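All protein chains of the complex are present and in place, except for one that has been dropped.
Chain nomenclature is as follows: A, B and C, assigned in order of appearance, with residue numbering initiated at 1 for each chain independently.
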Amino acid sequence: MTGTVFGSPWLQGLLSDAEIAARLGPDAQMHDMLRVEAAYARAKAAVGQVPEEIAGDAAKAILAFTPDLNLLAATALRDGMPVPGLVAQLRAALPEALHGAVHGGLTSQDVMDTALVLALRDVCDLLEARLGAVITALKGLSERFGAAQMMGMTRMQPALPITVGDRLRGWQGPLPRHLGRLTELRPRLLRLQLGGPVGTGSTLGGQRDAIAAHMAAALDLAAPDSAWHVERDALVEFGGWLAMLTGSLGKVGQDVALMAQSGPQVLRLASGGASSAMAHKTNPIDAEMLVTLARFNAAQLTGLTGTLLHEQERSGAAWTLEWMLLPQMMLATGAALSAAGRMVSAIESIGTTRA
Amino acid sequence: MTGTVFGSPWLQGLLSDAEIAARLGPDAQMHDMLRVEAAYARAKAAVGQVPEEIAGDAAKAILAFTPDLNLLAATALRDGMPVPGLVAQLRAALPEALHGAVHGGLTSQDVMDTALVLALRDVCDLLEARLGAVITALKGLSERFGAAQMMGMTRMQPALPITVGDRLRGWQGPLPRHLGRLTELRPRLLRLQLGGPVGTGSTLGGQRDAIAAHMAAALDLAAPDSAWHVERDALVEFGGWLAMLTGSLGKVGQDVALMAQSGPQVLRLASGGASSAMAHKTNPIDAEMLVTLARFNAAQLTGLTGTLLHEQERSGAAWTLEWMLLPQMMLATGAALSAAGRMVSAIESIGTTRA
Amino acid sequence: MTGTVFGSPWLQGLLSDAEIAARLGPDAQMHDMLRVEAAYARAKAAVGQVPEEIAGDAAKAILAFTPDLNLLAATALRDGMPVPGLVAQLRAALPEALHGAVHGGLTSQDVMDTALVLALRDVCDLLEARLGAVITALKGLSERFGAAQMMGMTRMQPALPITVGDRLRGWQGPLPRHLGRLTELRPRLLRLQLGGPVGTGSTLGGQRDAIAAHMAAALDLAAPDSAWHVERDALVEFGGWLAMLTGSLGKVGQDVALMAQSGPQVLRLASGGASSAMAHKTNPIDAEMLVTLARFNAAQLTGLTGTLLHEQERSGAAWTLEWMLLPQMMLATGAALSAAGRMVSAIESIGTTRA
Partner (left out) sequence: MTGTVFGSPWLQGLLSDAEIAARLGPDAQMHDMLRVEAAYARAKAAVGQVPEEIAGDAAKAILAFTPDLNLLAATALRDGMPVPGLVAQLRAALPEALHGAVHGGLTSQDVMDTALVLALRDVCDLLEARLGAVITALKGLSERFGAAQMMGMTRMQPALPITVGDRLRGWQGPLPRHLGRLTELRPRLLRLQLGGPVGTGSTLGGQRDAIAAHMAAALDLAAPDSAWHVERDALVEFGGWLAMLTGSLGKVGQDVALMAQSGPQVLRLASGGASSAMAHKTNPIDAEMLVTLARFNAAQLTGLTGTLLHEQERSGAAWTLEWMLLPQMMLATGAALSAAGRMVSAIESIGTTRA
């Protein structure tokens, strides 16, 4: 029971995203953390720090491990994060002969940040595909109704007649740019984290770069020259991208809600939300949700931007705030892309045909 | 699976609040909505709109009702909220003879807002009690260590010696004021919502005020003269109060983290978070969390304040945004009060005893 | 040259407030700081720390002093605030015999915070009067058009007919509550600041409370028992009040803009902004500005709330952020109240008369 809309049986379909929630949820997150630990074990073997067989056995055992969640919750409450408790459970479960390949030399942040990046990669792919679908849907809408007439509105007043295509151009314009921005930011974002306790790699036996190269290859990530423990700019940039995308979709939703208010001659939705009291209404729910989700993400972004003030070699305060904000921004963005898709599909007509 | 920290098995103990989450969770929320519907049925009887027996049977059936959540999710996705689907399920489940006492005349917002207020009342009580406990704990801390010496720090530089009590005065000062503010805002917040489809009471058979009085008495809420569908100021005020409270606690957390950095002569914590890599560390996790939660709520508040722009007779966009933001602010505040309590308890010493 | 709208010759009339800008501007701010220094000199005499005559002469000289602004700017750049440089200039200008009555024992924050509070008192009065005028104007609007008919709109869709008075009730409802909140917060806000370097009063010769009482009487402020250097909750509460007020006015502006879009049958404005290209338009500028200013203040509020994390005995970072945010929130609120007044005056009709 979470008490938030993201956990509400009746609201999460509207305001969250099942696919992204699954990708960011505890099962996937645990699996990602274990993948990082396993990749580390194998990388240690690859650079000769532990025997191959030990590392292989450890990696398999790590990947197969299921933690005691109650215990993990208790230790996380103490430690402020799950990794120390997870590693303790791993060590308790694995034969002592394998311990040399388990975690030693890593820091919690190496594990959690790399696990996050593995999820971000999938979320980027998913959002990119969804955004592509919205672009296609808007292109279809433009093909169907682009030549129809409507009144152009400036400062919420009738201005001059335009075509529906004119208005749609303003909806479509930013979206390919958002795809371009995603392409630009991906290499800054999808990077292995490896630095050890204070980010210097000093606990990695002088082989930080070699270990990083092996792990990065195994996890299909870029391997930066040094840890980015305190350099959170790529995450904030990604959050900014999410907020820009939902903002652009919010403009579309706002426009649709405004167009739907004036009756079928401007925009007709095939269906919409029912009212408990007024049977005649067709509420433009998805259009409204686009506005809601845009404003939600804009609010989160201010907090996320503040996490750049990540003091010293690790800020528990800033790092934890990041965990609170970035996932729900991804969920809201997923929800917005879905709502946009539904909304465009539901448009039965826009504008009036030229006589 | 929510994908957010509020649903994380290993982070919700730290960043959420089990008690508040339960109070705001789907079971309680559904129960609150049904309580409102039941109170409405009985109030209709009290004013003579339906027979007492019909209303009584309907109220009992309503309170005992368990909705089909899958169906509810599907209708909420369409309607943007659960009530129309819930009412449809209720009507399908209840004998037709009782339908006259079910919902007719109400609007979804009457149900959801009043249900929210029922939860808010309990959350206010809970937060007030927790805040009282933190005030008591700080008083105890002051009694134990108030006379000890420490260096006063201004602009992060040693300034002049002060007592620990001097510093603690700055932690304690705002808290009774927050209690006072809560007392002031409660009557504005804990008010029945009743207005029907467009807030005018026009569907309530000319008996809006009498029905409101009966419902308010049954639910132990104030009954304002008119609906506050579009007047969200009390909710924003409450959100501002939450953010002020977590901000004041954030100052305490920030100070404790700064005091704990310099070794036991300034502040010693009995326990703290373990590091996966550095056994010697005692991390001031709860102090950090107070900073995190303060910044989280400050971010949410900007979005919540925007929901005052609740256009016309009902804004789906603004109302839904409120649902996204206010609950997680309550959860974060609950988490902060718990963290503050734990943190104060863990302080083993502050300052140095006067020679 | 400021480069912001608040200094723009052609935008400040719309987005700032000349009266509040003057009250917060450098001349008034300097005068307020000097008033505090003068009141302190006299209070020192009243408690016997300096001879009456010395204090009287010093106070007169202080109030008559005009600083060298270039020098002040240079020292403020170094010190992060104007007071140390101002005091140095004062001491250089005043005969040495008076120096014992100048500033010694105070800290910069005593001066700046008390000076701020003097300005806040006037701004509160001014905003209260303006808000009263808006309440009156809306009452007049309701008397003129309240009985007219219009379509109630929920979720941006026609719902059921309402009267204009029904809609106006939602505009009017929050405003008296805002007056009530202002009354509640004033005693928390309008308080003398006096604490000396680390807030303990240790430099005030054991007479902190007596000096505070004299200064408070002279400046007509409340005198709290201790300094509130690090307790910024009343300032944040006031900022929240400003944002709530502009938010409530933003709802009115949003509604007017929506009503004005559909032609004279819903709402007709006597005048509005001209377009450089479309002579037929009457743009609802003031209505739009209410939305703009509401969103502006909502953004500032997130930053202001963060200033509660005022670390240790004085946070240069948090305190300075307060200076950046709170004044422009007051200006925006003043601008919003003016825009609301203009907008209401410009309404020539709303709704349709019942046949």
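Please note the rule applied: a contact is a pair of C-beta atoms (placed from the backbone, for glycine too) under 8 Å apart; a residue touches a chain by one contact, two chains touch by 3 or more.
The model shown is predicted, which means the values in this text are computed figures rather than measured ones.
Q: Which residue among C:Val87, C:Ala101, C:Ile162 or C:Val252 touches the omitted chain?
A: C:Val87
Q: Going by the touch rule given at the top, which residues of subunit B touch the chain that is not shown?
A: On the side of subunit B, residues 153-160, 257-258, 260-262, 273, 275, 278, 281-285, 288, 299, 302-303, 306 touch the unshown chain.
Q: List every residue of subunit C that touches the chain not included in the displayed model.
A: Residues touching the hidden chain, for subunit C, are 1-16, 20-27, 29, 69, 72-85, 87, 103, 105-108, 111, 196-197, 203, 253, 257, 271-278, 283-285, 288-289, 291-292, 295-296, 298-300, 302-304, 306, 315-318, 320-321, 323-325, 327-328, 330-331.
Q: Suppose we count only contacts with the excluded chain; which residues of subunit A make the list?
A: 80, 152-156, 159-160, 162-163, 166-167, 169-170, 173-174, 177-178, 181, 184, 188, 197-200, 202, 226, 228-231, 233-234, 236-237, 240, 243-244, 247-248, 250-251, 254-255, 258, 291, 294-295, 297-299, 301-303, 305-306, 308-316
Methods note: only the chains that are shown with their structure count from here on.
Q: Round to the nearest whole Å and give the separation of the Cα centres of subunit A and subunit C.
A: The separation of the two C-alpha centroids amounts to 39 Å.
Q: How many angstrom between the C-alpha centroids of subunit C and subunit B?
A: 29
Q: For subunit B, write out the residues touching at least two other chains, lowest number first.
A: Where subunit B meets two or more other chains at a single residue, that happens at 80, 197, 291, 295, 298-299, 302-303, 306, 315-316.
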